[in-house]
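To start, the structure itself, in structure tokens.
Left out: one protein chain. Kept in place: all the others.
For chain A:
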Amino acid sequence: MDRECAQLLPPVCAVLGDSRQLVADDTFLEKFLDWFKTLTETESSLHLLQENPCLTELITCVLKLKDPSSSTLSFILRLTGIFTASESCFQYLQQRELLNSLFGEEGPLSSALWEEASVRSGWVQGVHTMTQHQSAIHFLCNCGAIDVIFTLQGDPSLFVASAANRLLVHILTFSLQSFQTKPVNIKDCDWPICAQKLIPHLEESLKSSSASRIKQSLKLLTSVFGCCHDLWTEVLWSQLSEPITYLLENEPFNAGNSLVDLFLSMARSPVFSCPECSLWKSASYALEHLNPAQAGCLSAGILKLQECPQAVRMQALSVLLQPMDCVLKAASQPLEYPGLLNNSLSDSATIETLLSCRSSCASLLCQTLAHLEELLYLTYMPVNLPHIPLLKSVVTVLQFGTGLATPASSLGSKISRILIGCFRVQRSALDILGAFSHWESHSVFMGSVSDILLAYLKSPDTSPTVLKKSFQATLKWLVRLSEAPSSRDYWLQTEQFFRDLFLVLQKRLCSHCWEIRDSALEFLTLLVKHLRDCYIFTEKEEFRQVLVSSEVPKFTEDLLEDPESYVRASAVLAMGQLSFLTHLNSKIPSTENGNGKEVKKKSIVAQLQEILVTDSEGFPRRAVISVFIDWLRDGHTDVLKDTEQFVSSVLQVVNCDLDWEVKAGGLELAEVFSAKTLGRVGLAGCPYVSVVSAATRSTQLNESLQIFYRVKLFEFLFGALCDCDRPVAQKACSILIALKAELCDENSLKEGLSAEHSFPEAHGIAWLEKTLRRWSSCAEPCPIGIANEAGSQNPNDILLVLRTIDLEGLNKSLNRSSDHIENSPQSLLQDILATVGTLEENEADCY
């Protein structure tokens, strides 16, 4: 603790220990605790207490208060917990008989304040932090705290109950950590006292008639098996497996979800992985007897395991596939191809009942689809999923959803009625349809998948969220197929699909709903970008032809004037991509005005520049900058015509922009430009370039400096360095440091700088602001991109500033959080002191 904080601490402790002084804002106390957590990580807690006796006094003082506030008491319990995590500190406070008054029976347990959830929560948290050594464990066992924790497991506050459960897990695992040898059975006297108390409690809870007690205990065991893989967990299971098996056989539904979590937590532990373990028998029984939703969760978990008996795995797969099998059969009798499951194995009556009921059908399908989607994304898949029939079943769900499937049974009719217009199921099914793209080839796509996707994309009944999922699934398939080696073949088959797709896209771009227009534009941008970048995809020209022959580019351009700023931004990004592929400027150069005269249509660069200048919202302007960065980086033809002019004009506009992200984008553009310039003149980029002579280097430096001077790069960068938004100044600083390293080489500067400039003193932002003001007051208005010869600054002035300004110092301070002073411990302590007495005046308020 530094000296300043040590000085502030006693008065702060006096305030906190005074019941008349209210600390209204709980964040004060939370941050105070955060500070001590950090302090005790680096300093000895005992030393802290000894050096700052006010802390012990604070604890004593609060304990003596007749009527402490619940928040203060909770705070003291947690603070003491932090100190007593160190054994020496624990002994120190124990000697002063403080711990029993806080955590023992004499403490808040017996006071009226125990009714407050915050006090109980503080107590549990304090005990949890304290339990880091055996002395604490002994203390808890002796002072009756374990029984209190048992009671708190059923606390009305969910937060307290769950914290108590976590605490018991911690106590059990911690007290058994030193347990090296495998115990023979649970009744061995070797088990620590804590465990001897806890395990019978668990056994009793599992046998109780209270559903909540059973759930809490199962949750506790789940955490124990999840976090501890020591051998004693096996003994614990052998002790508790009997009541758990009883629960499974007699109360499968009430405790079902908790049992699933328990079995999965155990199944992930290496202790239980051997195929002979009784766990698998229980898991198999559970798969058979739990309700389909619970069994589905267990199945999904089992199928993700690397170590699992094959029979259980296959059983899990059957359970998971059963709802999809029912759907498949409900739409097609007899099946045209093998179903998902062998009929003789499955009893589908329960599933069919659930699928025919409106409330359960959607839940069951959504859950099943989500589990299967997760499995499809697994890189390691221990069982072979029947991809084709499974995909068919997903398509069937989607067909039911849009009324395209013909029911083949009464169940089919019911499912059809339920699923039509059910967005929840449609979204889940489209998610998994996208996941299939990783597995299946174009031949499958060109079948029912492309049809169903087009159906959803076309349907006026498709909701905006479902449409977005349809676009995402379509994109995944198209991306995957374009990367397949047989892409020529793919192209021939998918050309018609693209034609249909663009027709749909045209309509969607004209939707009255901005969410739909935006999703369509996002899809277009990603599709074009991918196909443009994909080097395996060789049919770029054919794709371009299909795209240009549609109205999509025109409609996209129209959306640059959309009333919704999100859509305008997406249209800008889409145009940015389209302009690479379609060379729009040459295709649509002019339009006719009313007099039949041709009016020169604005180039896309000019249109985007206009948006950058005039759009009142930040999103479109940010999008323009991002497009310009891409264009500059990728060498867009329109930019290459006159890069200097382009960069100069953009930077000039960005300099006046009030949006920090537009400025940050402008800085990135400046960074790309400077790197390109230095690379072009041979100063940077390739490490293998042969060493050049000093004279050549000097020429190269001058050349690049002249370019930067002409585009007013440094004026922009220096301006950004003075910006009040930290990310802008930080980015400018890092670019300037990089440029300084390249340009301010001692040797190369000698010629350009006069003697008095050689060792300038380092200056800060105030000096820079003054210099910039001087420059701007001397500058005459001049055309964009042409440096003002009459201005006082010249390239050497710029270099001088670059050398003079303390960039390293600035960088150091900008790399820190902008509120680091306000959030420092000193500031916190000052705030606590300052707030005292002002509460009445500035009564708690909000927005």
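Operating definition for what follows: contacts are C-beta pairs under 8 Å (C-beta built on N, C-alpha and C of every residue); 3 or more make two chains touch, one makes a residue touch a chain; residues count from 1.
What we mean here is this: contacts and distances are computed from a predicted model.
Chemist: UniProt protein name for the omitted subunit, picking from "3-dehydrosphinganine reductase", "Exostosin-2", "Integrator complex subunit 11" or "Proteasome assembly chaperone 2"?
Modeler: "Integrator complex subunit 11"
Chemist: Please identify which residue in A:304, A:392, A:414 or A:468 touches the non-displayed chain.
Modeler: A:468
Chemist: Out of A:217, A:519 or A:579, which touches the unshown chain?
Modeler: A:519
Chemist: Give me the chain A residues in contact with the hidden chain, please.
Modeler: Touching the missing chain: residues 25-28, 30-31, 116-118, 156-160, 162, 257, 297, 358, 363, 366-367, 370, 424, 427, 464-465, 468, 515, 518-519, 566, 616-619, 622, 658-661, 724-727, 813, 817-819, 821-823, 826-828, 830-831, 834-835, 838, 841-847.
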